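My structure is below; once you've seen it, I'll send some questions.
Missing here is one protein chain; the remaining ones are kept as they sit in the complex.
Note that the chains take the letters A and B in the order they are written out, and that residue 1 is the start of every chain.
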Amino acid sequence: MISLIGFSSLFLSLVSNLVVIITFKFSKTLTINKVFYSALYSGTFFIVLSFLSLVWAFISSDFSNFTVFQNSHSSKPLLYKITGTWGNHEGSMLLWLMIMCFCNMFFSFNKILEINLKKLTIFFQSLLFILFCLFVITTSNPFLVNSLNVNEGLGLNPILQDPALAIHPPVLYIGYIGYSLVLSLAIAGLILDKIDLLWIKATKTWALFCWSMLTGGIALGSYWAYYELGWGGWWFWDPVENLSLMPWIAGLALVHSLTIVHQEQLLKQWVVFLSILCFSLSIIGTFLIRSGILTSVHSFATDPSRGIFILILFLVITGFSFIIFILKSKESSGRLNLLFINKTSALIINNIVMLIACFTVLLGTIYPIIIEVLTDKRISVGAPYYNSVVLPILLPGFLLMSIAPALSWQTNKLNKAKYFFYTLVFVSIFSLFITYLTNFYIWGFIGTTLGLWIIAASLLSIFNNYKASNKISLHNNALFAHIGIGIVILGITFSSVFQIESNHSIKINETINIGKYSLKLNKIEIVEKSNYQELIGNFNLYKQGKLLSSIKPGQRYYHVPKTITTEAGIYHNWLQDFYLIINKQKENIWSIKMYQNPLVSFIWIGALFMIISGIIGMIKK
Amino acid sequence: MKLCQLLNRIAFAFLYLNILFFSTLVLGNNTINEELKEIAKKLRCMTCQNQTIYDSDADFSKDIKKIILQKLLKNQNEKEIIDFLVNRYGEYIVFEPQMNNRNIFLWLFPFIVCSLSFAYLYFRIKKNQSN
Partner (left out) sequence: MRKAILFLPLVIVITIGIFLSIFLLQGKDPNKPPSALLNKSLPNFKISNIYDGSQSISNQNLEKKFILINFFASWCAPCKAEHPLFFNLKKQYPNLFLLGVNYKDKRNNAIKFLNQDGDPYDYVGVDNEGSLGLEFGVFGLPETFLVNSEGKIIYKHLGPLTKKIISDEIVPIIK
């Protein structure tokens, strides 16, 4: 019953959007105009209804629905039943469709844009919706009827029952898919030749919104990987991570470029190109992951027909967009004022660096496919490649971002340059000092210097702005975001380069010393859950006698399928994370591994700075 | 102080600091365990979904770690160990694309594009400044 409502609503949403498309041509007349907008809103209403039907099917454990059968279980906690809705291919595609409609609807509330531009954008967004809706209905229908007569579901994978993993898809998708509207706006602007100040403002708002949400989504995914996978790593250059990173980088180039265009009315072609690029990257990313042609931690169940359909969608949407780009984009009049070094040049360098980094990530991700097509050999491209190539390319960008906000548009003079210089020297010497005292590793020095330099220079700029205007205005939000990046760089550097790994043996009731901390094993507990048995080590961590926290690493023995996983016990501290793993025992002596990850929290804090900055950027005048 | 001068001074400062840094650099000798970790981080666990030998708990990873350890104790270096495994499991097992004719494009192309872009930018700036 619920599946029937769900599918009908999905179909009605498709029909509504078709009505939008059809009535667009004639919407100059008042009545047709009303139909146009009503169809838009009804389309949104129906897709929401469809999505909620699926959620209800999950909540009520309606196993007559095939998707619910495959991905849920009656013993799952309510929260995870709900979030399980989007924890599978079909459900997440329904979420995708819903977000596309919401973007379209919220965009239609825009009061500033010229009417024709607005309606053409809605037209294209609805067209995109129709294409993806056809994809869902034909290859990924979440409302298929389960032909088996069952009273229990198959979906009890505990890895998916996790708060961070539960909220990560919606947050990520809002950004990832929101770029579809940026694309629609760009195409509409090209066709109507209306890439003007109002278009720039609208694009800027949406671009900042999408970028902020994408930052949040990626940070949540990384945070989940940190405590769930591997030994405290949070970025593995896994294809699915790369695919979310590419629109993030392109989106970052876009928001930066929008400031030049805002200021100088130049480089409009470039901004339009970036607007098309972001969603193109989203589509190809979706293809690479859902077709199953790449091995990834995050692989969905594969189906060649899905792959072919999305590939066709990619070629059609991207091809069409870039053809319009070739036919319709106009060269800007006027000349770029490029000096060595003013804000314009700095932003151009930023764009070069970001685009090449983005392209390198794409190249690395699809290179194995290219090689296998050409030579029939299979290779792997992983962390060693990306770390060696992408990071050096980003280096000029990091160096420049510290002073770029303070640069002038017209001249190549830097206000209060000597204070920046003194700051740089001080920061370098300070970092040298730190690295000398610890483990004296080149990346430690570079990372610390860069991070501190970006933060210090940005603070200096904020201070200069304050002195000049006697207030701290919201226009400092770019500096705030840069401080966020500096914080992230510090977090990354310290948690990787200055990480302390140690192995120990410990008996029950014994306390061992690790540096200025001590660790006591209280007891070993065995816990029975419905799908697994867990052996938990109950530890207490002390600093100079004072109890900091209990840490409970464990080992899980799953029944179906028979696997053993190691669950790390983590004590989060602002300045340092204690990451504890329990291995095996020999005659009552347990072997454990402890990682001390300094400043890991800075990675998440820095991301938060960036998100806040993006939101401020959206709402400030 | 003009920006050109400032940047010149920054460049010299960095150069000086790097000389200072490298002159006192202590060349660290990795312990066997650290070597094992470095090599294991470059290898793929063939039975896992895109995890490294280092990150994975699987039986296959444990076996490979044992093999790496045996070879390290026999004083083999990283290249020899990786070549040994590549000969048996293919280049697929290594996450770092090997330097050969197939992969040269992958390694060089980004840097070439970067250099060309910066070169072009340099000429545009020069052209603009001379106008």
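In this text, a residue touches a chain if its C-beta (ideal position, glycine included) is under 8 Å from a C-beta of that chain, and two chains touch if they have at least 3 such contacts.
Here the structure is a predicted model, which is why all the values come from computation and not from measurement.
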Candidate in contact with the missing chain, chosen from A:369, A:395, A:472 or A:526: A:369
Touching residue (missing chain; options B:38, B:63 or B:80): B:63
From A:293, A:490, A:506 or A:551, residue that would touch the chain that is not displayed: A:293
Among A:4, A:159 or A:323, the residue in touch with the chain that has been omitted: A:323
Contact set of chain B toward the excluded chain (per top definition): 46-47, 60, 63, 67, 86-92
Where the missing chain touches chain A, by residue: 269, 273, 276-277, 280, 284, 287, 291-295, 304, 307-308, 311, 314-315, 318-319, 322-323, 325-326, 329, 331, 366, 369-370, 372-373, 376-378
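We take it that only the chains that are shown with their structure count from here on.
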Contact footprint of chain B on chain A as seen in their complex: 229-231, 233, 236, 238-239, 295-297, 299, 335-341, 345, 348-349, 352-353, 356, 359-360, 363-364, 367, 371, 375, 377-385, 389-390, 393, 412-414, 417-418, 420-421, 424-425, 428-429, 432, 436, 439-440, 442, 445, 564-566
In the complex, chain B residues that touch chain A: 1-4, 6-7, 9-10, 13-14, 17, 20-21, 24-26, 28, 41-42, 44, 49-52, 54-55, 57, 90-98, 102-103, 106-107, 109-111, 113-114, 117-118, 121, 124-125, 128-129
